[in-house]
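Encoded as structure tokens, here's the structure I'll be asking about.
Removed: one protein chain of the complex. Kept in place: all other protein chains.
And now, chain A:
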């Protein structure tokens, strides 16, 4: 009897311990799921917003007719440089009108400032777009920081055929934020350090202001990878 009671007790003990471990596992799983759901929900919002901001970015360039204004600015800078460097020692124009060069440069530089103002207003729009992207990335990172301890490394790195992993999405968010920031900073630098005496100014202007192909490639690639993810209904995931 003692043996049977012992065996019964052992069975009970095993059963109870099994039940206890099952409850513990179930508790851990639900915590992980909840954390994963919160993180994915925020990531989804972020990618949708970044996609929207990207469309605004492209529209801003189209509406500003950037290539036209940059060309005008380049021509004006070219004019200013020619006027500064022109050797007119024997010309009657300089003899009869000795102050013509200053008056001409004043007018050209005023037109240059007007065009620069247009580019500055476009730059502000781009900086606002970058701020939105950056705030989305910040929110995503904060949520991740909050729940990362509840996540297992498996949950963090788990991906499917159509969904990327959390760690991948984090990396892409960071890259996108950096790319938008770089695009704004480089344009700001060129605009603020425009030197009318430097012959390469116009070349830099055209090359840097009109070209955002690297950003376009990055955004298109990332959005392609997360396209199924951002369309998914996260409430239905287990």
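Rule of thumb we're sticking to: contacts are C-beta pairs under 8 Å (C-beta built on N, C-alpha and C of every residue); 3 or more make two chains touch, one makes a residue touch a chain; residues count from 1.
The rule we apply is simple: contacts and distances are computed from a predicted model.
Between the names "LSM2-LSM8 complex subunit LSM8", "Cyclin-dependent kinase 2-interacting protein-like", "Subunit of ABC transporter for cytochrome c1" or "NAD(P)H-quinone oxidoreductase chain 4, chloroplastic", the one given in UniProt for the chain missing from this structure view is "Cyclin-dependent kinase 2-interacting protein-like".
Within the whole complex, the absent chain has one touching residue among A:41, A:60 or A:79, and that is A:79.
Interface note for the absent chain: among A:32, A:100 or A:118, the touching residue is A:100.
Panel shows chain A; residues 78-79, 81-83, 85-88, 91-93, 96-97, 100-101, 103-104, 106-108 of it touch the chain omitted from the view.
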